[in-house]
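Every protein chain of the complex appears in place save one, which is left out.
So that you can tell them apart, the chains are marked A and B in the order they are listed, and the count of residues begins at 1 in each.
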Amino acid sequence: MFSLEGITTSVQDWLFMKFNPTMALAMECVIVILLSISLFAILGLVLVLMERKVAAHIQIRLGPNRVGPGGMFQTVADTLKLIMKEGLVPDMADKFLFNLAPFVVMMVGMLLLAPIAFAKNFQIWDINIGVLYISSVSSLSVIGILMAGWASNNKYSLLGAMRSGAQIVSYELSAGFAVLTIVVLTGSLQLSDIIKAQENGWWIFKGHIPALIAFVLYIIAVTAETNRAPFDLAEAESELTAGFHTEYSGMRFALFFLAEYINIFIVCAIGATLFFGGWMPLHIGHWESFNHIMDYIPSSVWFMGKTFFLIFLIMWFRWTFPRLRVDQLLNLEWKYLLPISLFNLLLVAIIAILGWHF
Amino acid sequence: MYNQTEIIKDTSELGAEGELVINMGPQHPATHGVLHLVVTLNGETIKKIEPHLGYIHRSIEKMCESLTYRQFIYVTSRMDYLSSHINNLGCALLVEKGMQIEVPDRAKYIRVILSELTRIASHELWLGAMAMDLGAFTPFFYAFREREMITDIMEDTCGARLTMNYIVPGGLMYDIHPDFQKKVKAFITQFKSKVTEYEDLVTNNVIFQSRTKGVGILSAEDAISYGCTGPVARASGVSCDIRKIYPYEVYDKVEFDEVIETAGDSFARYIVRVKEMNQSIRIIEQLIDNIPEGDFVGKTKNVLKLPKGEFYTRVETARGEFGVYVVSEGGTTPHRIKFRSPGFSNLSALNHISVGSKIGDLMASMGTLDLVIPDIDR
Partner (left out) sequence: MFLKEYLSDVAKGVSSLLKGMRKTGYYFTHPKEIITEQYPDNRATLLMSERFKGEVVMPHDANNEHACTGCTACELACPNGTIKVVTKFEVSPEGKKKKAIDALVYRLELCTMCNLCIVACPSDAIKMAPNFEHSVFDRTKLTKILNKPGSKIREGIE
């Protein structure tokens, strides 16, 4: 059946046959860079359109349906519009930081693409501290946001950026604890080990109660980390401050906008990997016949399906719930999510030691 | 190295140290209409709110001095455009009271049914807009689906969807559409089945409750002293429903409860309006099957002239007490007319209920005051 690893191995063999090893390696790097940039571009287009269509159907209306069949090219039109807009730099803004901030946020997204396994044997970099790498690199996005708020020379932007920074830093704790639950169950930080351990069932089924609680905490925490509703006070339109990207217009704003959707994709991909098995098809214990049937569906389809299901879940949250005030947001984290995640960690440690999981 | 120190250029407007004066400008997604609020903040706490009005002042009261008593009713539709039938009813009642015109029963029943339908439509729009202010974008569309049924009924009978000029001194301009009763009954059935939707999505939602409970508390004495009427005062425990205290038309013949809550916060104002919608449905149900046959308009002279003197009528719109006050010199046009708008008095309480709270609470308080700015500015 169709599998991506076949393509990569054949390309790699051909390259090493044709050129000397250093040259082949350099060409491979270039190919990977091109692929990840194009993945970003396509994902941005698809996710923005998906958000608008999901929002429309929840709100009993149709959504974009004029530009292209079913509205497929709406985002292309939007991107063209944003490119043609004038990119203003405010008067006394810090030009270097102002221009750098969107790129920092994008760069964090691209760095996080490295350890994610899109299909079987289709990972850019299978580092042995995969989970630790993901947690630490995702914390760097706060720097980009604070840079944007500070460099805008606008008191409202600074307020919004500070609030956003506080929110992201707090919710990283809960996200980290939720991820640790799976690490405790697996016993390894390496992403390919985690996926292989889910060969006889996904962790959300095998690690029953603690894994379910960890999944719920993880989803709430990453919704807050990516500044999505109901935690989007920092960028809400009907509040006073439009947040850290008030002063951005044109292409720079497009980069922030894109970076937000890429972040959603990445955290959902990580959640799918940890809790739902990544590219591993649905296997139940050792029912060989069932597992064999499930194996027919290519692993990349499994991975994308799970990720997009989680993305849909996050979008569902946005269009259902009102917004939380900033003190309620931090209250939720420090008084509710953190104690529950600590307790959950204790629970999963006991269960792992006693072997009470499947 | 970086020149980032002084951001506020105009220091003459700054009060004490660390205070900030910002404009929630006339163009803003959250102020319903063109309301300009000058908010003095200290950090995140509000110190003072000053509404600047007049962006949509159209000198309606002056215009009415040159319109006859049949012609001046259409402008009141444009004041509080969400309760247009009720405003028209207030003006028509004043002319009938002044000239002792007899209104047939059929007209009275239909007028009350139209008023209650307008009240429901206004509360539906308010619910959607307030949920949208707080960040929940979906109840807006569900509320508008119900409101669309009401505007369809209005379009069939009165010919217009928002500014219906259908109630005239003496009764109605023409008879109702033959499908009127059937459509109203269909609407009642649909509304009753969808009421649980609002409860699920908004009322029982823990996020919504924590954003509106305890926010913007208005005590009963303050409500009376600021002159607040309507759901704003009823949520603070003041009993002020004109339909109960000074009943007009057939309100003394129908059974309905006056909804009163005592908490006085934004959640109480929300609950009062939602319950009022249910009471309006109850009124319509009692009246829709019993519309008496007969004329739809009483006998009036061709040219209406109010006798010399002063006249005042009051009706209960969706926002509160709407009063029409006319000083007449005996001619065909009023000498001076004054509209007592409910929004103006409700807005005056905004400063009192917001001082000391945070900006996020301002949205909740302002949303539940249900302000329609053309009503305030006239």
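Methods note: a residue touches a chain if its C-beta (ideal position, glycine included) is under 8 Å from a C-beta of that chain, and two chains touch if they have at least 3 such contacts.
Please read these numbers as outputs of a predicted model, since none were measured by experiment.
Counting contacts over the entire complex, the absent chain touches A, B. Across the entire complex, the residue among B:Ser83, B:Thr118 or B:Asn165 in touch with the chain not shown is B:Asn165. Of the options B:Thr157, B:Thr212 or B:Ser328, the residue whose C-beta touches the omitted chain is B:Thr157. Which of B:Glu197, B:Asp222 or B:Glu285 touches the hidden chain is settled by the complete complex: it is B:Glu197. One of A:Ile58, A:Met72, A:Val89 or A:Ala352 touches the chain omitted from the figure, and that residue is A:Ile58.
Take subunit B: the residues that touch the chain left off the picture are 67, 70-72, 74-75, 138, 145, 148, 152, 155-160, 163, 165, 168, 173-174, 177, 197, 200-201, 204-207. Considering the complete assembly, subunit A touches the hidden chain via residues 54, 57-62, 316-317, 319-321, 336, 340.
By definition in this document, only the chains that are shown with their structure count from here on.
Between the CA-based centres of subunit A and subunit B the separation comes to 45 Å, rounded to the whole angstrom. Chain contact summary for the complex, subunit A toward subunit B: residues 55, 58-61, 92, 94, 150, 153-155, 229-230, 232-233, 236-240, 319-328.
Listed in rising order, the residues of subunit B touching subunit A in the complex are 2-4, 7-8, 20, 22, 24, 28-30, 131-138, 140-142, 145, 201-202, 205, 207-208, 210-211, 358-361, 363.
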